[in-house]
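Sharing a structure with you now.
Removed: one protein chain of the complex. Kept in place: all other protein chains.
So, chain A:
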Amino acid sequence: IVKSGLILQSISNDVYQNLAVEDWIHDHMNLEGKPVLFLWRNSPSVVIGRHQNPWQECNLNLMREEGIKLARRRSGGGTVYHDMGNINLTFFTTKKKYDRMENLKLVVRALNSVQPQLDVQPTKRFDLLLDGQFKISGTASKIGRTTAYHHCTLLCGTDRTFLSSLLKSPYQGIRSNATASIPALVKNLLEKDPTLTCEVLMNAIAAEYAAYHQIDNHISLINPTDETLFPGINSKAKELKTWEWIYGKTPKFSINTSFNVLYEQSHLEIKVFIDIKNGRIEICNIEAPDHWLPMEICDKLNSSFIGSKFCPIETSMLINILHRTCPEDDEVHSKWNILCEKIKGIM
């Protein structure tokens, strides 16, 4: 029997292009007797699971300031931070051959082939733990009609401080049915052993995969924007970048919070109740004390928000339009600005 299989490595570090490769292989390749391993790394990005809420999972304000991309993948699971110090591995098989534990054991064998003393174990939730305490890999998967894929991360030399601050949500009062991430203590393999670089580990995993499936140990470099290799892939990448996919797919949620504004040397509490469906405001109830901002103005703001994206950019545009159409005095305008800045801050 001639064994078949492929080991692919992306030349791109764009998270959307790389996720599109996964979609493409899942949709188009016949994996019967021909499993595929895909190796990829991304420039700094936060990746949330299919059914997650980005407002609940990460600091979107910080991400906007730092130019960190946000992507939603099609598999389940929790939120992760990718940078060039993290390796992503995707194991493609038929549905019948889908076996996450088998894949993780393969990764462990590969790690031990480089460093036999390394203590890495898979857990029941398909994490990989270093020294019994530090998470170095998280897993997620997608099961389709006839094919499935299991992908996992592997921390070699990621910026852990940045990771912690990005994956900490500052947003209060969120009530949601979305799947929530479980925070974990992480560590980089490079901190344990400086020889465990991304290159070394990718090669070791490829070698172990080739040995296990009895195929050539040959990594094929692929360009995820090549339409001749992957017809239709660019439109898949484009879909993954849309606001509708990244934010609009967030399960329905509500926000019940408040913030303070300074007024005549004391603090006034402004209550906020917002319902968001498909990333758009469905119900909006901003309650400011009437003596600070007239109720008609608050009401107008509330009704204007309905149907608009829960997004600071769209909110800014909305506020500008409202300003122009509502002649009010300077004092009211400045209060309006303060209120709107606070509201944008929770988006």
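The rule we apply is simple: a residue touches a chain if its C-beta (ideal position, glycine included) is under 8 Å from a C-beta of that chain, and two chains touch if they have at least 3 such contacts; residues count from 1.
Please note the rule applied: contacts and distances are computed from a predicted model.
Q: There's a gap in the complex where one chain should be. From "Glycine cleavage system H protein", "Large ribosomal subunit protein uL15m", "Integrator complex subunit 11" or "WD repeat-containing protein 26 homolog", what does UniProt name that chain?
A: "Glycine cleavage system H protein"
Q: From the list A:Asn103, A:Thr153, A:Thr179 or A:Thr315, pick the residue that touches the absent chain.
A: Going through A:Asn103, A:Thr153, A:Thr179 or A:Thr315 one by one, A:Thr179 is the residue touching the chain not shown.
Q: Taking the entire complex into account, which one of A:Gly5, A:Gly77 or A:Gly279 touches the absent chain?
A: If we include the chain that is not displayed, A:Gly77 is the one touching it.
Q: For the chain left off this view, which of A:His51, A:Lys69, A:Lys241 or A:Lys300 is in contact with it?
A: Hidden-chain contact among the options goes to A:His51.
Q: Pick out which of A:Gly144, A:Pro183 or A:Gly307 touches the chain that's been left out of the picture.
A: Only one of A:Gly144, A:Pro183 or A:Gly307 touches the chain omitted from view, namely A:Gly144.
Q: For chain A, enumerate the residues touching the unshown chain of the complex.
A: Chain A touches the missing chain through residues 49-51, 74-78, 125-126, 139-145, 177-179, 251-252.
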